[in-house]
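Below is one structure, written out as structure tokens, with a few remarks after it.
A single protein chain has been omitted from the complex, and every remaining protein chain is retained in its original position.
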């Protein structure tokens, strides 16, 4: 039977150290110490986080050396035409820039791999992208495209599959597109991660067989990932965290003069540290635990249930198709400009 | 765009009063006071909860007068052939018994309606059932079968659709099959609810237009429902509850002599009341809140996010197909025996 | 098991008398005698045949009283963007004109029925149209849309299904979309027929139960049909006819002075009568038979085989999706203009 391994790869900026660069001093310190360079910028509604990790940084934060570009529109909704257009435009710019040093010979090939399990909607962005490209009247001569399915279905490691094709086809570039798991439910389907480090299942735990990267294949590998699921314990710990922070913030604001004017809402607060002492009487010592400690507690609790749960947006089918179309359209525009 | 309304109907035994009949005295009291009769029995691995609600009970617990039979195998897994066979056998017995008073004329028709949205896997049990029946070589002459889709797709209330067909076809029985939302994640895909009260979207909130029932149609309506999703706040509150109860139980057991021998696990404890005082220092006043109060807190917290989340088993596609096949097979056997 | 009944309806201008109005005199005679009015016109590449049949004509040619508008682009190919755009534009004009006398109340409903069997590609235009409309972000408030499947699947006559919905919904207009069989393989997927006479399965043989028409339902019914299949004996007889005519024409042209200059090809010749005497030595008495007599011979011959065959374009899937999109787009534009 087929299985899903949502932890194939993670978003880089969920690495603890990257997430916590909330103040300028922290960021500077992180960059100096760890060989990680972070640049935040905005283009229209799209927030871009551009992270460069060097060899030192790889050891420090456990993320492969290379470049990670995360595009995000926190207010994106499923029928937000303008948002998707902005996202595609900014993705194209960054995609072009990431590959501008490649020289294209006349008969260069680009191997496009849509990863994931077609029968599980939130995991189907990769296969849907390949379907979308297949359905076009004219496909680019350079493109060679497969949606290999998952190891549990095919009986073969996906990394081996890509290696087999790469060896014979000798493409100039490999593009892998995949759904990702995220640790932050508010990012679900609102973020695209672009990286030149490939796909490292199990986050660099060293399972070289499954890795799809320039290091293992000798060919540049660009990965495009969209977070579409959260694991249940992650969701729960995140919601508890969000709830505790919101209450703390509210209590803090009550004492400010502005409180009388404000319509305080349950908006996710920034990730900066908060003194949660005021809510200890209600929520106990627990508030002083880290989010990760609470998550571990929920993992243990839920492990006793017989069914593994996943959390996904209610309109997962729409998001999945939208992103498949967005990426297909971006790739077609990009390829036409190469010639 | 299509939308999903997972709250179309609920499991009867999640009505507060029914859930809490944990001791014999409570059960007796509930039955006496509220016009609700509850019978628990086991057939093999299947736990059967047979609930009869009369007019008084309807007012008391807000569930329609009628019968609700809930079949459950708490240890069911997705490749548990034996479990599914037992489930089908017990479903057939109860289905037969529920309809044994119906007289079948020679040209009687049975209208089978598979509710739900085909494009959202955990909502697709109804449409998949109809597909499954269509794919059979021989279908029963009595069966008339449709998967109408959801109102957001068709532009027409599903209740109206069924009423239109019922008026012209004049079937002897209407069977509606649907995916349900549950309040207990441990029930997901492990429970079948059978009821002669039909489908009451919004749990009897009085939206008569959508109701599919003997009362509105003048024809017996049997509903078969499978819980396949949990709403995110429900999951979170449930997990918090489970965590708090487990810790309390552990602490209580620590003082028993048996503790040294036991391999205490995070198993869901029974729903009986627990004195949570011992964990107050860690979790604060919060432990004395009800599960519902905590759930409301999470609903408010999550409402600020732009994306609505659903929680579903990782193998939702398998469960959905299995149940579609199970119900198709049960219906075919049942219909053959009618002749 | 599901079955296909490709003879649900025919193209009107394949009625013997209509086909043969090749000369002006013939046309005049046909119109006078039979209560059939025919108007041919062109808009860009689209050939429009506009046929009006009155009560006398209905008896004469066995086609229901009413209007039949046939749009045709003989040179249409599957990736002919310009052709499809012209087709859609002309279809919209004729569709608007056909319905301009209808008064639309504020809460008027339009029932759109996509007929056909989704699992058989060339029969799936109706179901695909409904899918296409469902996938749109905004659907028109007036639209109520179903793809009921075929009787062999659902256990219920499609005509009854539509009648049931029409009775309860009381729509202002019913639109049925269906794949058709044609007698001329060169028309396959290059023709749209629009008629206000509804759907008459078995071509008016009097099976009132299946008929979907203003006469049976008391509501205007507009049918949009696309020929996507030819029966095998029809194809064979047509090919034999085409071959015999081509050879006859070639032989005739050999004696003209122009023959030396011409690149005579196997182009389908016009349907005017030809003296086939010159080819009798090669093809025998057979050449004097009518196309219909030859077709009957092939029907008898092929009837001995155990498998029924259908003939369809190699790219049937593409044509089917294109027409589904074309009709969806036309209907959306038309509906927006109503308001």
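Brief remarks on what is shown
The letters A, B and C name the chains in turn, as written, and every chain counts its residues from 1.
Just so it is clear, a residue touches a chain if its C-beta (ideal position, glycine included) is under 8 Å from a C-beta of that chain, and two chains touch if they have at least 3 such contacts.
Fair warning: this is a prediction, and the values are worked out from it, not measured in the lab.
Set against the missing chain, the residues A:148, A:220 or A:284 yield one that touches it, A:148.
Which of C:102, C:136, C:252 or C:309 touches the hidden chain is settled by the complete complex: it is C:309. One chain is missing from the display, and on chain A it is touched by residues 1-2, 109, 134, 137-139, 141, 143-146, 148-149, 153-156, 160-161, 163-165, 167-169.
The omitted chain makes contact with chain C at the following residues, 1, 4, 6, 74-79, 119-121, 185-186, 188-190, 230, 232-233, 235-236, 239-240, 242-243, 246, 265-268, 279-287, 297-298, 300-318.
Here is the rule we use: only the chains that are shown with their structure count from here on.
Distance from chain B peaks, on a Cα-centroid basis, for C.
If you average the CA atoms of chain B and of chain C, the two centres end up 48 Å from each other. The distance from the centre of chain A to the centre of chain B, each centre being the mean of the chain's C-alpha atoms, comes to 35 Å.
Chain contacts: chain B has residues 1 touching two or more partner chains.
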